[in-house]
Every structure is written in structure tokens, then in C-alpha cells.
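As you look at this complex, bear in mind that one protein chain is not there, while each of the others sits in place.
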Amino acid sequence: MPDLSLAALAAQVFTGLVLGGIFVLLAVGLSLIFGLMTVVNFSHGALYMLGAYFGFVLIGRTGSFFVALVLAPLLVGAFGLLVERFLIRPLYGRSPDDPLLLTFGLSLVLVEVARLIWGKIGVTLDPPAALAGAVNLGFTYFPSYRLFVIAVTAIVLVGLWLFLEKTNVGLVIRAGSRDPMMVKALGFDVGRIWFLVFGIGTGLAGLAGILAGPMRGAYAEMGVTIIIESFVVVVVGGMGSLLGAVISGLLIGQIVGLTTFFAPKLAEIIVFIFMALVLLFRPSGLLGEAGLLE
Amino acid sequence: MNRRVFLTTTAAGAATFAFPAVLRAQSKDPVRIGFPLPMTGPFAAIAADMKQGAELGIDVLNAKGGILGRKVELLVRDDQLKPQVGAQRTQELIEKENCQFIIGGLAAHVQMAINEQTKKAKVLFISTSQSDEISAKPDTSPVTFHEALNPTITSRVVGKWVMDNLGKKWWIVYADYAWGKQNNMVLTETNKKLGGTVLGNTPYPLGSAEFSAHLPKIQAAKPEVLVHVTPGADDIAFLKQVKSFGMHQQMKLAKPLHWISIAKQGGPELYQDVYGGTNFYWEMQDSIPEAKKYVEAFQKKFAIPPGDYGVYAYSAVLEVARGAELAKATDGEKVADALRKNPTYNHVKGKQWWRACDNKSFQDMWILKGRAPGKTKGEWGLLDTVARVAANEEYDRTCAEKGHTA
Partner (left out) sequence: MGRHPVVFFFVVFAIFPWVVPYKSLAAQVLIYGLFALGFNLLYGYTGLLSFGSAAYWGLGAYGTGIALAKLKVTSLWLALGIGMAAAVVGGALVGFFCLRRRGIYFAMLTLAFAQLLYFVGFHLADWTGGDDGLRGITVPAITLGSWRLPLDRSVVFYYFTLVIVGLAVAALKRILDSPFGAVLQAIRENADRATACGYDISRIKHLSFVFYALFCGLAGALDALRLTVVPIESLHWSTSGQVVIMTLLGGAGTFFGPFVGAATYLVLEDAISVWTESWPLAIGAIFMAFVLFLPKGIWGTLTGGFHGR
């Protein structure tokens, strides 16, 4: 039985927040793409991996982590645009399973390509010197970089919320995920909106990747387990619900953190148990809408 | 056709059938050694070193005329670190490619799946990575040989050294799978036997890379030594997180095995002052003549110094040859008998020998320590040799403990 001091528990909650932050970034991207395009993007984990590797390359070239932090997600988003344009768009109108299957194949390819380009071992990313130490939070010392991750996630989410709620483009996106037919009928080029959304969604995955890099290193397989966990987060939150993705991501981050603390052997399986329980009582997840992809 | 022609043709035909059989008996068909390895996956770098070690061994053999006057060929296959694939590749190597010998495996579970196939076919198998079970009943067989160290030996050796030199109050973090659990168990036993205390044992799911959940608790317990059984990339993630919490200044860090490729990937900043065991390190060329020959030949052929696990493969290839020459045959059971009757050898790191009851190789181990940045010797001189521990059958389980009643 671990030391149950309040300090240890509080440190645990913060750790759960960091994990939750990464989950939220990934889940929101997946949910955006799914909600609007009904596409289940199985390559999301591989794009997260690319974010970490692009970050590595950019840090090497520019010498600055912060520059890389901005550029890497943009590069991954740009790559996402190419994927949408050339690989996913040809599949519209066909079985809804097709984009899922295609992106599954894409994930295999991307992992292999990463191995071929950057080697089989994996690479190390260093947090910037400014964030290398630890901060005294009162009840414990917590690594500064991890606090930074929490902060960045919060800022990006607020930015995304503002974008969706307060801009015209955001309005169209929200309308499009509710009723794509109507939006088309009103004369909007839904194709361009989907293009943009896929880019944003994948860019978020890339951001999650470069944020995670300094904590865990970058290696070709890093996206393989996290894609499954991200799907669990999205399903729990409800496919297509962004708020659901945020709540679910934070919740599951805490659950994993606390399980690791109290019952480490269950840490791997707890997300699935939790998901099964949620789905038992709420058939479409916490905030999902019935009828989407059924 | 008339009867005479028929008889002559048949006789000629029969002779033609008999002739190749005669030829085959003296044939110069190559001797083939099959080598399943995880060329893809998280341990691919170690696998690459093993492939190179084996290739160097093949070169050495062919330069001397091969095995029993026949050329030696190495057939490497990717087992993807998966037992089914390893088993399938082994079947392919035996059935389709007619390999007379199999070496390999880099992962206990894959080795055992490979072993199941070689046992059935009675083909000699020399296993080249860690496993406690492969040399014990019921997995082992008369044609199953184990060249590499195993968790019992590794953790007894390293555990004892850490107790004697670094501290007696430990906390152990270990990956929750067979290798991790075995090392954890042996380390704990060794600590207790020598009068120490283990303040805690923390399992984590292999590959999870998320340790910060455990670290505050460990820090609060104040162990003298933090022992981490964290293979591959997990170790790098672990050390990063440990250092970010400042723990390296409060306690010593030790692990059962150092891998040079992982130390290189992590870098001297991360591996500074981290202790670990090994079966081989290229700087040993300074003290062991066989090692010097190996390192020089390896460097010449591949332009980089050899790693640790490659030595297992090199040794295995040479042992296959030695056994075949002694037995004057390539039949698995005959070669196995020959090796058991002539168990001592020294190809690269000093004296090694096969124990008769379980075909287990005993060999020296070394304790290494990460050098500080700035003190490294070139790109690969990342580790300092701190101690040498001579081989001793007491470091492994006894024959009886492994189920051998002979």
C-alpha cells in the first residue's frame, strides 16, 4: 500500500493532468474529424509520432524548442491535408468503414517510413533549458516541463473553443457536424471545410507528439498503443462531441494516474474496463449523440 | 521397343538414380545456419549487432575452409519479436531451406517458440538471449543450448556487486513481464540473503514509458540505490523522468544490464553514473586478446565497434562449427553430444563452458558505469569498466532446481 499522504496524492493528480492533456489533444482531434466527416482516423497515433520526430528535426535545425513547438504541428497538419486530399477524399460515398481501413494501412506505412528515415532505435528530445528544472508546488516538486504541457494544452483548447464558437468558419464547422446536408444546401463548400478540419485535427495530434517527446523520447512505435487509448477516450466521451472528448480525456488521465498509484498491475486494462462500464449505461458515450456511425 | 533396349535403358536409369546419391555423400552442399531475429521492432538495433556478430563468425569459418570442408551460409529472418512469426520462420528455415542448425532469438518468448520447432525436428538450437526457462525442464531438450546469460545469473551477480559497493537499501522498479519479474525476484532474494532491505518493488507495464506516477513515493522512501529493470526505450524514458525529479542526486542508479546501443541513444547526460552488468563491452580488447581480435575484425568489417549481444551470436556460430567438427557430422544430437563431451571454449571473451545437465553456457560478467559527458572516449566509449566477475555455476540455479534429475 503506497504512502497515502496528501502530498503524494496531489502530485498524482498533477501527473494525471499531464497525461490527460495529451489524451485531450489527441481525442479532440479525432472527435473533430469524426464529428464532421464521419471518418475514423486510425493513423492519428502515427501522426502523433510524426509530430515528435518533426520536433526532433526542427530542434536540431533551429536550435529552439519553442520554434519547433509551433512549426511541428503545422507540418503535421500540412501532411494531414495531403492525406485528406489524396487518400481519404476518393473514399467519400463509399462504406464508412473504408477510411478507417485505409488509415489503418497508412499507420503501418508511416511507422515503417519513420524507422527507415530516423533509424530503428529512436531519438531523444530535450526540453528547453528554461523548462528543465522542477518547481516547488508546496506539496511536492514537480518538473517544470510537465507544468508547461498542462499550460499549453489549456491554452490550445481555449483557442480552439474561441475559434469554434466565435468565428464564422467555426460556426460552419459546428453546423457541418450537426447536419452536413443542410450546410451543403446552404451553399457552403463542405469539401473545403473537411479539408481544413482534417488539417486541424491532425495538427493537434502533431502537437501532442512534440509535447510528449521530451517526456518519453521519440520512437517509431510510440503511437501504436496511444491510438487505442485515444479511441477509448473518444468513445467514452461520445464520438463527435468535443466537450465529451475533453471531459473524457481529463477523466481517463486521472483514472490511469490513480490506478498506476494504487494498483499498478491494472493500469493497462483500466481504460477498457472503464469504457465498457460507461457504454453499459450510456450507449453513445458520455455526451455522444445516438445515430452517428451506427 | 525391344526388351534389350528396355533393360539397358532401365539399368542406365537406375544407375543415374544411384549416382547422385554417391555424389551427395561427398557433396559440397553448404552448411546452413538459420538465424531468426527481430530485425523490426523496438530491439532492432541490438538485433543488427547480433546479425553482424554472426556474419563475422561466418567469415572466420569460411576463411578456414568452412565446416567439414563445406561452405557455411547464414540465413537471417525477421521474427518481428513475435513468437508465431519466430516459429513460422524457423519452420521455413528447417523445411524449405534445409538449415542444419538454428541460432537466435532475442526475447524469451520468441526463443521458446523457436525452440518448440527445433525440438520437434531434432535440429541443434543455440539460443542467444536471456531466458531462465530455456535451459530448464520442460522447455529444454538434448539439442537446446543456451549461450547467453539469464536473469538469474545476471541479477545474482549485479545484485551482489551492488550490495557490496553501492548500498543495501534498495527500491526496485521493474517491467511487468517475464524478464522483468524474474530479475525482480532474483534481485530481491539476493538483497535479502546478503542482509539488505528492499523498501519497495514497483511493477509497470512494459513499454508504457510513464513513470512519474511512482517517483514521488520512491523519493520519499529514500533508498540508497534505485534498481531499475527497464529494458530498451523504457530505460531512457525512466532515466529522463528520474533526473527531472532530481532523484539521481539523492540515490545511486543501477540496472541488471547495460546495452551499449541504448546508452548511445540516451547519451552520456542521461547515463552518467548509472551502473549495470554486461556480457561484453568493446573496451575489453585492452585486457583480453581474443576480444581484441574480435573487436578489430568487427571494426574493420563494419566500421563501428561491436556491441554486447553480437558476441552471443558470434560465439554461437563458432560453437556450431566446433561441435560439428568434433562430431564429424551435422546431425543435431551428435553435435550436441560432442559439445557436451568437450565443453570448454574461448572465442571472444575468455573461458566459457557448457554445463552438461542443461547445456547452459557459463561465462564472465562485467560491471559497467556510465561516463560523464566530456569524459567519454569517442562516439562509443560511453561506459567505464568497474569490475569483472568470474563465471561460476553457483550464480545459476542448480541442475536439480531446473528439473534435471540426472
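A and B are the chain letters, set down in written order, and residue numbers restart from 1 in every chain.
Note that a residue touches a chain if its C-beta (ideal position, glycine included) is under 8 Å from a C-beta of that chain, and two chains touch if they have at least 3 such contacts.
Source: prediction; values computed, not measured.
Checked against the full complex, the one of A:V67, A:L82 or A:L108 touching the unshown chain is A:L108. Across the entire complex, the residue among A:P90, A:G159 or A:G191 in touch with the chain not shown is A:P90. Only one of B:A87, B:V162 or B:L382 touches the chain withheld from this view, namely B:A87. Among B:Q52, B:Q117 or B:T330, only B:Q117 touches the chain left out of the display.
For subunit B, the residues in touch with the chain missing from this view are 39-40, 44, 77-78, 80, 82-84, 87-89, 91-92, 95-96, 108-109, 112-113, 116-117, 120, 133, 138-139, 177-178. Panel shows subunit A; residues 40, 87, 90-91, 94-95, 97-98, 101-102, 104-109, 111-113, 115-116, 228, 231-232, 235, 239, 265, 268-269, 272-273, 275-276, 279-280, 283-285, 292-294 of it touch the chain omitted from the view.
Everything below uses one rule, namely that only the chains that are shown with their structure count from here on.
Spacing of subunit A relative to subunit B, judged by their CA centroids, is 38 angstrom. Here subunit A touches subunit B in the complex through residues 2-3, 5, 7-8, 11-12, 15, 18-19, 112, 115, 119-124, 132, 134, 140-141, 143, 145-146, 214-217, 219, 221-222, 225, 257, 260-261, 264-265, 267-268, going by the rule given at the top. Those residues of subunit B that touch subunit A in the shared complex are 40-42, 44-45, 48, 176, 202-205, 207-210, 212-214, 216-217, 220-221, 233, 236-237, 240-241, 244-246, 261-262, 264-267, 270.
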